[in-house]
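Complex shown without one protein chain; remaining protein chains in place.
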Amino acid sequence: MSGNSLGKLFVVTSFGESHGPAIGGIVDGCPPGLPLSEADLQPDLDRRRPGTSRHTTQRREADRVQILSGVFEGATTGTPIGLIIHNEDQRSKDYAEIAAKVRPGHADYSYLRKYGVRDPRGGGRSSARETAIRVAAGAIAKKYLAAQHGVQIRGYLSQLGPIRPAGFDWAAVEQNPFFFPDAAAIPELEAFMDALRKDGDSIGAEVTVVASGVPSGLGEPVFDRLDADIAHALMGINAVKGVEIGAGFAAVTQRGSEHRDLLTPDGFLSNNAGGVLGGISSGQDIVARLALKPTSSIRVPGRTIDAAGAPTEVVTIGRHDPCVGIRATPIAEAMLALVLMDHLLRQRAQNADVAPTVPVIPPAAPA
Amino acid sequence: MSGNSLGKLFVVTSFGESHGPAIGGIVDGCPPGLPLSEADLQPDLDRRRPGTSRHTTQRREADRVQILSGVFEGATTGTPIGLIIHNEDQRSKDYAEIAAKVRPGHADYSYLRKYGVRDPRGGGRSSARETAIRVAAGAIAKKYLAAQHGVQIRGYLSQLGPIRPAGFDWAAVEQNPFFFPDAAAIPELEAFMDALRKDGDSIGAEVTVVASGVPSGLGEPVFDRLDADIAHALMGINAVKGVEIGAGFAAVTQRGSEHRDLLTPDGFLSNNAGGVLGGISSGQDIVARLALKPTSSIRVPGRTIDAAGAPTEVVTIGRHDPCVGIRATPIAEAMLALVLMDHLLRQRAQNADVAPTVPVIPPAAPA
Amino acid sequence: MSGNSLGKLFVVTSFGESHGPAIGGIVDGCPPGLPLSEADLQPDLDRRRPGTSRHTTQRREADRVQILSGVFEGATTGTPIGLIIHNEDQRSKDYAEIAAKVRPGHADYSYLRKYGVRDPRGGGRSSARETAIRVAAGAIAKKYLAAQHGVQIRGYLSQLGPIRPAGFDWAAVEQNPFFFPDAAAIPELEAFMDALRKDGDSIGAEVTVVASGVPSGLGEPVFDRLDADIAHALMGINAVKGVEIGAGFAAVTQRGSEHRDLLTPDGFLSNNAGGVLGGISSGQDIVARLALKPTSSIRVPGRTIDAAGAPTEVVTIGRHDPCVGIRATPIAEAMLALVLMDHLLRQRAQNADVAPTVPVIPPAAPA
Partner (left out) sequence: MSGNSLGKLFVVTSFGESHGPAIGGIVDGCPPGLPLSEADLQPDLDRRRPGTSRHTTQRREADRVQILSGVFEGATTGTPIGLIIHNEDQRSKDYAEIAAKVRPGHADYSYLRKYGVRDPRGGGRSSARETAIRVAAGAIAKKYLAAQHGVQIRGYLSQLGPIRPAGFDWAAVEQNPFFFPDAAAIPELEAFMDALRKDGDSIGAEVTVVASGVPSGLGEPVFDRLDADIAHALMGINAVKGVEIGAGFAAVTQRGSEHRDLLTPDGFLSNNAGGVLGGISSGQDIVARLALKPTSSIRVPGRTIDAAGAPTEVVTIGRHDPCVGIRATPIAEAMLALVLMDHLLRQRAQNADVAPTVPVIPPAAPA
């Protein structure tokens, strides 16, 4: 049923299954005049693309996106942008066993309960393949936010199973297949993943995304709060089981005198808020973290039921990511970009006539 | 600007500031025929009400809700239900200092940046007082879900600062002012709160909400996922900085063989999923946790700026909750109820014509 | 079920039945800084109010609106504006017969089929009384549009049964109880209505609304077209059976060379478009007409069925408007104002960054 759209003014709608002819989407609400071509979308798609290292699924997809509308002579026209990515490497034969059994921890069970049927090929609509369209749409939002407001959105893998970065360097993030910010830890990550693959098992991960340069004033009080919409967008990524903003769960043991971010004329002195106060952006960096569960598509046998409800055992062979968190960084960035873009447009609807009836408070400095 | 509505088919819209004449809301989409009166809403409002123990704000509000429409001869008619709660105890004089200064950690700053103006009386729209309407609306959803499907929605305080329950008893939860499930720990909580109040400081907390008996099949793939909408609803509660479903952040260090919930003909063997698989309810209990920050309205002085942007110091006196988490349990239950109600109605739109084209899988047993 | 909201960025949600304690609504999305008080809403409410002449229902309602939120120190704050009007003159006893029988031409039948129940007192939710809230909300939109863009929204009764105005004078419209633009025709209208009332019958009418000074560029192509949204809003008024924009049904017999509005550097030479080209405002006056059916609440006996489905005869006594079109002018103005306000805010979301990449075309002069 409906529910495949995100946003109110910058609206992304997606379609497509893992093993159909194509996946695609529509970006409705991009302002006119933004220079845009496929070359703007491809880099993030390539960052998300499977098969780029031995630590992700070996499915081979070029993930070439095509823009079908909404762009004329190299710039957006304000009309909807149609996007399509043709599926190429569809080994549906791998999925015979999946069709017959309900994989524990996977969407097989709940899809069956919801729809009465399911497309078993590659997980159908529940496949993470669908996120390619989110990444393409997010790249449009990223470009706009950067061009118009200098917003920079970046992410990194902040934990892989038990391994956390000892050091931190943004420059390192894009130089390893894990998006890990600590170059020195890469051998440890490689060894961990190699052992895991040998076990036929999978592992959870945590990703952090940061948006800098976000204008203050984005978000609506009460229900459409900026943090609520960020939580919605990030929890909506496959395998995500938790979302934090700023101090997140660490706030549970904090005192108010410790948590609150003190203000000076030069800006905030800390960022426990993660850039959102009362549901509205403060001008601090937006900082969010997401917890990704280990994929359930593993070679370790597990108890389950078959399509007739009888007990059986399942082993998932196919080609799967042993740590879905590894490829999640560009997806999380895209989702954050989509939320910020939507709220930027919403805030504009109000801006033009706001008389600054109070003395102007200096712009917030990033924490 | 707009953004004060929640839901697609069961739509709650709220209005009102802490110190205006009244707060209120509209519940649009309640099916006809549900027996309903104010007596159904008052118990949860009383659970949320301030001033019931020395550990919450001493503001006195009867929080008497009135149903203005949508009910005829004791049952809902299918038309919108208007709700109103008159404000009574409005000591606006307490807020003179607040109007002149930007309280760090509060929405003062971001509201000013967004709107250019703000209503400083009691935090205006950012006041947690607004959540009374959510609780009233949630009580309608709770009643419907219980009557139609036997869904039970409950919550408790799972952590207050450093203190976690050693034992667990649902029966204990409603017998102490903290909604704490471990009766033996109440003296410790009391002592902790008394010391905190003496310090003029505040503390964070964690609340857990559980929905049992939820039909499987609720939620939409990709964007309007059930877990995404739960995250949106819970992160939309004032002071919340983190949301988890099921294993949550613990999934980061789990292996797939550990995380996945094995299936038998009698049901699932565990509940790391927290009742949601692929964005759709599985029939397991829905389990969600939320992290609440310590309120920033404290007596400990802090650096800030005044309305002219000059550096100053702020001390918040007024009447405030030293731990907003204490009163958050009924609010979190209400938000969860609203999301489930909305998705139940959405799922119904599809149900009538689903031919069970696969052998029926036995209903999931609660984990 | 849900469906009691109008608009995307300027969202009006209403509640209330004819004979409950109150009707009310929420206006969500009004920009901050608009000077506003009840005095801005009352004049249009008074224009709509029943009982002001012998030609409308004799129900007596002061229709005093109260603003419950969203206004601080005389100006809007950007947060939702709660509105309430208490019902006063509720003679529910008149409705005993109505409860037992299905009035032909009324919503009794379809409400029963939809909900299984209905509130028979005064038509419940289907009562035109509900439009008072639309008028109040529309007055906010009108004030904003006038203050920010000089938009003027006016309406008049362009036909009552067989009687059309021979002359036209805007000044005359507000000086008779019919909103008729031809003062000379008033005696004829009075006589017609007196005879009709004597017959216990009712009559249809046509209302025309005009918005001048509307910025060009409002509306979205394809689905959310400005004319489509105007049609939705006007057809959504009780008793409306037809809506026209510009030439309307007269366009059926026009040739293209006659219909198209020729353009000169000074503006358009005609206004067959009614101010909308391709779903987007052109800067010409927006001109729309609506056909209102005669009310079905008449004293002339008619065949119908009772609540048990048995054949019977109905005569509606009560207090009803013999021509609902007479009071429809302020309602139609309000609905047009709400649509324009919503699209103005939507258009703003795009405006800020539109580089005029083509030579500027001179602003359109009103036709």
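In order of appearance the chains are A, B and C, and numbering begins at 1 in each one.
The rule we apply is simple: contacts are C-beta pairs under 8 Å (C-beta built on N, C-alpha and C of every residue); 3 or more make two chains touch, one makes a residue touch a chain.
Fair warning: this is a prediction, and the values are worked out from it, not measured in the lab.
Across A:Glu17, A:Asp44 or A:Asp285, the single residue that touches the chain missing here is A:Glu17. When the whole complex is considered, the residue among C:Asp28, C:Asp44, C:Glu61 or C:Glu130 that touches the unshown chain is C:Glu130. Among the residues C:Ser18, C:Thr56, C:Thr77 or C:Ser202, only C:Ser202 touches the chain that is left out of the figure. By the touch definition given at the top, subunit B reaches the unshown chain through residues 8-9, 29, 31-33, 78-79, 148, 221, 345-346, 348-355, 357. Residues of subunit A that touch the chain left out of view are 1-5, 7-11, 13-17, 20-26, 28-29, 31-33, 66, 68-70, 72, 75, 77-82, 84, 114-119, 121, 124-125, 345.
Even with one chain removed from view, subunit C keeps its contact list with that chain: residues 1-6, 12, 14, 102, 104-107, 109-117, 125-126, 130, 159, 161-162, 196, 201-206, 216-225, 227-236, 238, 240-265, 268-269, 272-274, 276-283, 291-298, 300, 302-305, 307-311, 346-347, 349-350, 354-362, 364.
To be clear about the criterion, only the chains that are shown with their structure count from here on.
Here the spacing of subunit A and subunit B, counted between their Cα centres, is 25 Å. For this pair, subunit B with subunit C, the centres built from the Cα atoms lie 38 Å apart.
Centres computed as Cα averages put subunit A at a distance of 44 Å from subunit C.
Looking at subunit B, residues 1-5, 14, 114-117, 125 sit in touch with two or more other chains.
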